[in-house]
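Of the protein chains in this complex, one is absent; all others appear in place.
Chain naming follows the written order as A and B, and within any one chain the residues start at number 1.
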Amino acid sequence: MAKRESNFINMLLTLFAVTFIASASLGLVNEMTRDAIKNANIKAQQKAIAAVLPKFDKLGKSFKIPPKGETDSLELFPALDANGNVVGTAVKTYTNKGFSGHFELMVGFTPDGTISGYQVLQHQETPGLGSKMGEWFRNKDKPKQDIIGKNPGKVNFTVSKDGGDIDAITAATISSRAFLDAVRRAYNTWKNETDATSGSTPQKDDQTKGGNS
Amino acid sequence: MSQMKNFTKGFLKENPVFVLLLGMCPTLGVTSSAINGMGMGLATTFVLVMANLVVSLVKSGIPDKVRIPSFIVIIATFVTIVQLLMQAYLPSLYESLGLFIPLIVVNCIVLGRAEAFASKNTVWSSILDGLGMGLGFTFALILLGSVREFLGSGKIFGLVIYPENYGSLIFVLAPGAFIALGYLIAIINKLKKA
Partner (left out) sequence: MQYIIIIISAIFVNNIVLAQFLGICPFLGVSKKTSTAVGMAGAVAFVMTLATIVTYLIQRNILEPLNVAYLQTISFILVIAALVQLVEIILKKVSPALYQALGVFLPLITTNCAILGVAILTIQKDFNLMEGVVFAISTAIGFGLALVIFAGLREHLDLMNVPKGLKGTPIALITAGILAMAFMGFSGIV
């Protein structure tokens, strides 16, 4: 079949037409899938929050806070019971020290700072090694690895190799260190936030009591 | 060649991975499990068929000197469509395949078929060629993925065959991919001669 002649005008027109049609179709598909993509992301997030917290009735307003001295914010999701009391807070945290760099976790804390659950959100750690962190740190049969039920305020959340209390994944020390780094970041940010907001309440009650007698 | 032969050549005789040795990057990169291999294979098949179709349709309208850039834009468009659709409706597969989805655009198989076949054949032949090559590619990926998943973690498609602790982790990692593919090609060469 004869092709169009390869002169300058034809080449330019063809390239322009092809690129234009391509971009237009992509714009269309992008519009069509935009909501579905957003919903898929939200659903995944809700699932992660539910997986790391004890039973709750509704979610309070989520907010973002940068950890002390850092610029990237963590997102905190307080979960409430039917009376509006906080039963737990899920924290979306991250670390940049993974074997393959950045990865994200969702960690759940009960009001006293104990970890109620965690879930690895997205990572590019080595399959079979670092990727084991999804299950390794919740192993009920191995209390030295299990972080569920432990409180980073009371337990040393670094790997045993560095003098801490948590056993790292065999042959995946870097991923383990990074994992705990993310958990500590979440705990510290959550603790600072909780201390800051609950600091004023007890004093008010005392003053009211004192006034009545 | 008859249309039947056109369609089936992609499976064994001209299998893109085992015979033509094209598309190596995704072959090694996503076959740590059978399901990932299948997902990638099907996504690539979609791009292959659609790209072959469009290239065959417009082949007489594109001046010779700009055919490669034009083909690339057409292929890139379908790759992006696959990306968006996966992100929307198959988010977990999208996460596992990661970087390799946009890399379909530089999969030598796709550009290779567009240039070698679709730009010189009828629409229907091109569709069959794309489908055959794509499914042959998928078959190769599933085969390699199953071998690596079985040897590495005792599972196939997630079904536990033997406990993971007895698996040879190396097959799930990079070196194992090279080695497994090497032996598979040797075995297939032997079978072809027989």
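Odds and ends about this structure:
Simple rule for what comes next: contacts are C-beta pairs under 8 Å (C-beta built on N, C-alpha and C of every residue); 3 or more make two chains touch, one makes a residue touch a chain.
This is a predicted model, so every value here is computed, not measured.
One chain is not displayed; in the complete assembly it touches the shown chains A, B.
The chain not shown here is touched by just one of B:12, B:25 or B:156, and that residue is B:25. When the omitted chain is restored, the residue from B:42, B:90, B:108 or B:156 that touches it is B:108.
Take chain B: the residues that touch the chain left off the picture are 21-22, 24-25, 28-29, 68-69, 72-73, 76-77, 79-80, 83-84, 99, 102-103, 105-108, 111, 170, 173-179, 181-183, 185-187, 189-190. Mapped onto chain A, the interface with the missing chain covers residues 19, 22-23, 26-27, 30, 99-102, 174.
Simple rule for what comes next: only the chains that are shown with their structure count from here on.
Our note on geometry: chain A versus chain B, Cα centroid distance of 33 Å, whole angstroms.
For chain B in complex with chain A, the touching residues are 32, 59-66, 69-70, 73-74, 76-77, 80-81, 84-85, 87-89, 91, 95, 98, 152-153, 169, 172-173. Considering their complex, residues 1-7, 10-11, 14-15, 18-19, 22, 25-26, 29-30, 33, 36-37, 40-41, 44, 122, 124, 126-129 of chain A touch chain B.
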